[in-house]
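For this depiction, one protein chain was excluded, whereas all remaining protein chains were kept in their positions.
Here is chain A:
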Amino acid sequence: MSAKLTTTQKVTFLPDINKPGQEQTSPWSRMQKKGKETETAQPAKSQTPTVSKDEIALFRNSVRQNACVEMLRGGFHRSFSELFSLLQRWKEIRLAAGPGSAIWQHKSLEEQPAKLHTLRHYLTKAETALRAGAWSAVYDQQVFLAQYFREPEDRWLSCHFYQTSLNSARRVKIDGGRKEAEALANMGQVYMEQGQLDSAREQYECFYQLTAGRAWRSEGGRSLHCQACEGLWRVYTQLAERPLQANDYRAAIDTLSKAFQMAKEGEGDQCVALQIKLTKCSHSINTCLSVCLSSLAGDHRIEGEAAYRVGLAYQCVGDQVTAKRFLNMYMEMSTALGDAGGLGKAYKAIAKSLESEGKLSETVQYLEKFAEVSQGNNQYHNLEEACMCLGVIFNSRGQYERGCTYFERGYEIARDLEEVPLLQRAQVFVGSARAYSMIRKYSRSVETASHSDLLLLTAWKESRQNVFTDTTGSAEGKI
């Protein structure tokens, strides 16, 4: 029992006033303490949401300022200067162009936060790589950025990044200049798009020299050297346009032959397309063309194509005999290859030359062959063309009925093809052919004005049927 007593706690009745450092127990202080406890008991339920300084800055400052400050805080001062100068340059270009130009309506980069963020991200990555001295990584980032800005209004950005990528590619020493070659190719393309042909030519020539003898391949599997050749071919072809238009044939031939060299060295397909250009400007066609043809021996299809174009060229010049010779060659090769389309083209071309020679019956023959082949091949356009040509020939010879049938056939095909210009043309021809076939008898009926003729005329007016040819078919025979 006494043990029980001693274990119970001793609680004094009155508070101890003598102990120092005792907590205040007045009602006011107790109320305050309770208040503080309740406050601390709910730390999560604060009245106002706390916002960090960064979030305030994001809200208050412009997008451009936020991007710049972010970059500077990380120490990326080069990215900052690049972005800043790009934005500045855009503003200057826009001001210089003045209101009313196309660029005035474009949104600036500052109003497109997504683009700004991408720029910032990749520029900072490039700078980290630069600090580490890894120039190839820098090059990759810049090429990515150049390809990101594909829209026409961001062309200038893309161009800028291609240029910077070329500079950083030049610093890459370990891979023997491959990145530099790629960068040169990109720059060449950019200049071509902008129309600066001379700068494009320089870039492509450097590219060509770098890739000469190296077996580098791009991601698509195509050899870089072939790309160089193709690029140079295109540049030369475009460079030759100007002297051609100015009728300066010498210069044009020089440039075009350089282009031809490139095309040959590349993959040979483009050679064919060059020949028309060459023939247009050359007076000494034979030497030119024979050179072209002889160099192309081997691939029958290409040779056939070449022959076809040569034939066409001769047609243009007016030498139909040689043209027909070449076209016959093409025809044979096409038949040998089973190329119905080519055969059709050959027939058409031959028919054309025969027409210009004036041998209409043979023309008709060939055109019919053309029509057959096209029909067999389901080449409706060609078929329609064939019918039209035949109709025209018959018209010119006076055989309006046959012409009319062919025209109607052409009209039906055009209708099936649902091509309005062809349809309209066919309609016109059909109408005119029918008119021609009726005109003589109609005018005679009008002149004689006998009772039967008048009946015929009124019947025609009512029904618009071709009543004349039926009754006077025999009459024509008589006349």
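The definition used in the following text is that a contact is a pair of C-beta atoms (placed from the backbone, for glycine too) under 8 Å apart; a residue touches a chain by one contact, two chains touch by 3 or more; residues count from 1.
Just so it is clear, contacts and distances are computed from a predicted model.
Missing chain, UniProt name from the options "Ubiquinone biosynthesis monooxygenase", "Cysteine desulfurase", "Zinc finger, MYND-type containing 12" or "Guanine nucleotide-binding protein alpha subunit": "Zinc finger, MYND-type containing 12". Checked against the full complex, the one of A:77, A:150 or A:381 touching the unshown chain is A:77. For chain A, the residues in touch with the chain missing from this view are 53, 65, 68-70, 72-73, 75, 77-78, 80-81, 84-85, 131.
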